[in-house]
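The structure under discussion appears below in the form of C-alpha cells.
Of the protein chains in this complex, all but one are displayed in their positions.
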Amino acid sequence: MFKEYSPLDDKLFQVMDNDGKIINPDWMPDISDERLQKAFKDMLFARQADLMAVSYQRQGRMFTYPPNFGQEAISGGLAQVMRDQDWLVPAFRELGAWLAKGATLKEVFLYFMGYEDGTVFKNAKNITPISVPIGSQLIHAAGIGYAVNYKKEDSVVYAIIGDGGTSIGDFHEALNFATVWNAPVVFVVQNNQFAISVPFKKQTRSINIAVKGIAYGMSSIKVDGNDLFAMTRALREAEAHAKSGKGPVLIEALTYRRGAHTTSDDPTKYRTKEEEEKWSITDPLDRLRKYMVAQKLWDASQEENLLAEYKKEIDRQFEEAENYPAYPLDDVFRHMYVDITDDLKEQKVEHEKFLKWKEGLK
Amino acid sequence: MFKEYSPLDDKLFQVMDNDGKIINPDWMPDISDERLQKAFKDMLFARQADLMAVSYQRQGRMFTYPPNFGQEAISGGLAQVMRDQDWLVPAFRELGAWLAKGATLKEVFLYFMGYEDGTVFKNAKNITPISVPIGSQLIHAAGIGYAVNYKKEDSVVYAIIGDGGTSIGDFHEALNFATVWNAPVVFVVQNNQFAISVPFKKQTRSINIAVKGIAYGMSSIKVDGNDLFAMTRALREAEAHAKSGKGPVLIEALTYRRGAHTTSDDPTKYRTKEEEEKWSITDPLDRLRKYMVAQKLWDASQEENLLAEYKKEIDRQFEEAENYPAYPLDDVFRHMYVDITDDLKEQKVEHEKFLKWKEGLK
Amino acid sequence: MEGGTEMKVMTIVQAITDAIDIKLAEDPTIVTFGEDVGVEGGVFRATEGLQKKYGEHRVFDSPLAESAIVGSAVGMAMNGLRPIVEMQFCGFVYPAMNQIISHAARIHNRSRGRYKTPMVIRFPYGGGINALEHHSESMEAMYGHIPGLKVVIPSTPYDAKGLLISAIESDDTIIFMEPKRIYRAIKQEVPEEKYSIPIGKAKILNEGTDITVIAYGAMIREAQKAVAMAKKDGISVELIDLRTIYPIDKQTIVESVKKTGRMVVVHEGPNTFGVGAELTAIINEEAFLNQEAPVVRVTGFDTIVPLPRGEHHYIISPEKIYYGIQKSIKF
Partner (left out) sequence: MEGGTEMKVMTIVQAITDAIDIKLAEDPTIVTFGEDVGVEGGVFRATEGLQKKYGEHRVFDSPLAESAIVGSAVGMAMNGLRPIVEMQFCGFVYPAMNQIISHAARIHNRSRGRYKTPMVIRFPYGGGINALEHHSESMEAMYGHIPGLKVVIPSTPYDAKGLLISAIESDDTIIFMEPKRIYRAIKQEVPEEKYSIPIGKAKILNEGTDITVIAYGAMIREAQKAVAMAKKDGISVELIDLRTIYPIDKQTIVESVKKTGRMVVVHEGPNTFGVGAELTAIINEEAFLNQEAPVVRVTGFDTIVPLPRGEHHYIISPEKIYYGIQKSIKF
C-alpha cells in the first residue's frame, strides 16, 4: 500500500467518498457488521461527549477543553487496531482513542477540570499521560518501541501528533530514532489544518506531511482522516509493517478541526465560514452514517434515542467528576519523587503550619 | 540540475572522476585557468596548514584542532561562489572556507590556541563565529536569510553542517524555516561519513542526506564533495536558485574525513585501514592535480617549492599567533553585555582585590 | 511624567502592545514574530492589530518551533534587525534553551563585540489562571543564572510599557517575562507617548521602617494586600518591586534592609535555587550586621505547579506573605 500510495504523488488514500460510497473496494478493510456498528456508536458517543464538554466549559464547569469535533474517524480507526498490549502515546486531542484504549470519560473530564488524576487512565493498559509540549511525546514512543523490541514484546506503539507539531525538532528526532532502531511505532499526524490560528500552509512548504517520512527512509502515506475505512485499512497495514520488523510508519490523516482550538479560542478571527462549510461536507460521522444506512446497518431514526441515552451517560460521568473529592495538599508533594525528599516534607509541614495560623486569623 | 539529479534516485553529481577525467562535460563549470590555479593553490595551502595544525597540536602548542584533511574541495567550491556580501555560517571544520571569506590563518590558530579573538575574523565580511553546538548555526542562517529578504539585499547565505548534525532537531527546524521564508540560504552538509566515531549509517535510514530536503519542499542534490568541479557547479546553481527567489537549497557533499575527528580522537578504534585507503583514492587534491597536470595548468614539480613557501608562511602566522598578547582579565567581562552590569564590574574589582592579596602572599 | 502628557487607561497586555507598536512605528529594523503572533495577535492578544498596521513582513506567524524562533532571531539580529519574539508560555521556552544559552546570550561575547543580539524574548509566566500543565511556570531564576542574559518582569501597565521599551532599545538579549495572571486585572493611566524605565533598577512602592518585602510581577498585588494587613497591625513595611531579576539592583535592596533590618522575599517559582536564595545571599553579604532576623522566603514549593484544582495549595496568598512578615518580626 505504501508503494501504491506514494506520498510523492500526493495521492490521498480514500476508500469511501463523501456520500458514503465505497470508491476503492480493493482497499476496503474487513470489518464485521457488529464491529462497524460499535465503531459508529463509539464515534457518536465521542462526538456527543465532545460537544457536551464544550458546553460544560461554557457553563464554567470545566477549565479548558480541546474539541475533537470533525476528527472522530482518526480515533475511530485507532480503535480498530489497538490491542491491550499496544501502546497509545497521545498528545491532547484524542478523546475517542483514549476511550477506546480503556480510559473513562469521567477521567477525561477530571483532567480538564484540573485534576492530574484524570490523566492516569488507570484501567487503560499501556497508555501514556496526556502530553502538552508539542511533539515531545513522539520521542517517548520511539523509546517505548525500543523497549518493545528489547523485551521481544508483541506490541505496536501508536503515537499521535498534530500538523503544527511536525515543525518542531522533536518530530524529526523521533522519526529518525524510530527508524534507526526499527521500532514498531505508527506515527499518526492528525492534520486538522490548523495549529491554533496558524494554517497548515504556513507550517511547511512540503507537498504534504507524509513525504516527510522519506527523510528517514520511513514508509508513509497520506490518508483521508475523515474516512473510517481508509484510516482503519491504513492503520492495519501499518500495524502489519511494524510488527513484521520493517520499522515504523508515518500516517498523515487529513482532517479538519471543525471546532475551536480550545474553548478559549475563537476561530472566526482567522478563518472563514465558507471554509468551515466546505469541510463540513467531509464530516466523518455523516459519511459513515450514509454508508451504514445504505447498507442497512444503521437506522437513523434510532439515533435520537441513542443520543438521549448517551447524553444521560455523559451527564452522569460528568457529575461524578464534579463530585470528585477535593485535591488534597499531600497530592502536590507525594508524587514528585518515588523517594520523596526531606525538603518537600518540610515544605509541606511548613505550609500546614501556615494554614493553622491562617485559621487562627479568622 | 535539481531535477536531473533527483536525490530520490540516489545519483551522485560528479563532473570529474578519481583520475581527474571530466566525465560529465555538460555540467563542467566555467572557471578561468587563473581562477582554477588559485583554487588549487588555496586548497593546497589549506591542506598544508591543516597538517601543520595537527603537528603543532602534537607538539603541545595548540589545544585541540579539527582536521579538514580530505574535505578541501567543499571549502574550495565555496570559495568560488562566496562574495563579500554573502554570508558564511560555519560550524567548526571549514578552514578553507574561512580563509576564502577573509579570515586569516593566524586567527584560526588563535582560536584553537584558546582565544575568542580568533573567531572574530575581523577582516572577513559577513561571517559568523565558529559554532560548536551541532546544528544550531543553521537556524541563524535562516534568520540571516530572512533579514536579507527583509532588507532586499543581494546576498546568499552559505550554512555548513556535518552528517551527524542532520540528526538534531535544529537541522529540521532550520530547513523548514528557511523554505517557509523563502530565505536565500544554501545549506551544505559535509557528509564526511562520521560524527566522531559514529558512522553515517547509524545516523539515519534515509537513502542519502539530500532526500531530506523533500520534507521541506526544498531543492536538493547529492554531490561528490571531493570533486571541485561538481561542488562549484552545484553551488553556482544553488546560488542562482536562491537569488532568484526560489528559496533555499540543500547540498549533500559526499566526502571522507581522512583525519581524526579532532586531535584528541583516535579513529583506529572505530574504522579500518582498508576503508581509509579506499577513500584515499577519491582525494580532492589528487584528483584536481591530475586534471590540471593533464591540462597543463599545473606543473607538479613546482609543488615542492610552493609547499616550502607555504610552510614558511604557515609557521610565520603560527608564530605570530603564539606571540599574541596575554588574555587580559578584562576580556572575561567586557564583552558579556553591550551595557555591562554593575554585578560584573564588582566581580572584576573583587577578583582584582584577591589578586593583590595573592601577590602579598608570596 | 511631565504634565500635559496625554494619558490612556491600559491593562498590562495593552501596555505591551502599545510599547511594541510605538517601537515598530519608530524603527524599521524591528520585527516581531512567533506562534500565532500575526493574524491572531497572540493567544493573549499582545500583538493584536499590529500585523494589519505593519504588514506581514514585520509582524508574523512562525511555524511551531521554539528553537527556530529564538535562533532565527539571533540570525536576524546578526544581520541588522532587532527582533522581538514571543514564546507562547514560560513552559514552552525549553525547546529554545540551547539557542538562548548557547547563542542569544553569547554571540556578543563570542565575537568579542563584533555582533550584537539586540533582541527581546517575551513570554507570559506564572500561575493563577486555572491552566493546563506547563502553563503556570515561573523560571526567572533559571534565566537569571545564565551568563549573558538580562531578565525583566513588570508588575503594572506603566512599568510594562516603560520596561519593554527599554528592553527593545537595549542592545543586549532581554528575557521579558509577563505576569499573565494580571495581564488584564490591573488598569492604570499610562502616558500615550514613548518613555522608558531603566533595566536593573528596583522601585520602592511603599516606604516603611520595620521590614522590607521584595516581590515582582503578579506577586506585587498580593504583597500590597499583605502590606495593608501588616499596617493594620502597626507594622510598617517597605515594599520593593524588583522589576529586574538580573542584574539585581543590590543598592536599593541593601539600603532598605539596612534601614529595616528584616526582609521577606516573595516569588512564585520554586524555592530552592530561586530568586529568594540570591536575595538572601546579597543581604547576607552586604547587610549582615543590620540583619535582625533571617530572611524569610515566601515562595512556590519545590514542586510542579498543580493543575487548577490543586493550585490553591501552591499559589501564594496575601496571608502567606503576611505570615512571612510575622515570622520575621517575631524572630
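Just so it is clear, A, B and C label the chains in written order, and each chain counts residues from 1 on its own.
The rule is simple: a residue touches a chain if its C-beta (ideal position, glycine included) is under 8 Å from a C-beta of that chain, and two chains touch if they have at least 3 such contacts.
Bear in mind the structure is a predicted one, so any value in this text is a computation, not a measurement.
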item	value
Touching residue (missing chain; options A:Asp26, A:Glu277, A:Asp342 or A:Glu359)	A:Asp342
Touching the absent chain when the full complex is considered, from C:Gly34, C:Pro154 or C:Gly274	C:Gly274
Given A:Asp117, A:Asp163, A:Glu252 or A:Asp283, the one touching the chain that is not displayed	A:Asp117
Residue touching the undisplayed chain, where the options are B:Gly77, B:Gly143, B:Gly169 or B:Pro284	B:Gly169
Option touching the unshown chain, where B:Ile23, B:Val132 or B:Ala294 are the choices	B:Val132
Interface with the undisplayed chain - residues on subunit C	67, 91, 94-95, 97-98, 101-102, 105-106, 109-110, 133-134, 139, 141-142, 144-148, 246, 248, 269-270, 272-278, 280-281, 283-285, 288, 291, 293-295, 297, 301-304, 331
Positions on subunit A contacted by the hidden chain, ascending	87, 89, 116-117, 119-120, 122, 128-129, 131, 133, 136, 139-148, 150-151, 169-170, 173-174, 176-177, 180, 331, 334-339, 341-343
Hidden partner chain, residues of subunit B it touches	63-64, 92, 111, 113-116, 132-135, 164-165, 167-170, 195-198, 202-204, 264-265, 269-270, 326-327, 329, 331-333, 336, 341, 343-344, 347-348, 351, 354, 357-358, 361
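One rule holds for everything that comes next: only the chains that are shown with their structure count from here on.
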item	value
Between subunit A and subunit C, centroid-to-centroid distance (C-alpha), Å	36
Mean-CA-position distance for subunit C and subunit B (Å)	40
Centre distance in Å when subunit A and subunit B are each reduced to the mean of their C-alpha atoms	44
Sequence positions of subunit C contacting 2 or more other chains	63, 65, 67-68, 95
Residue numbers of subunit A (touch at least two other chains)	167-170, 202-204
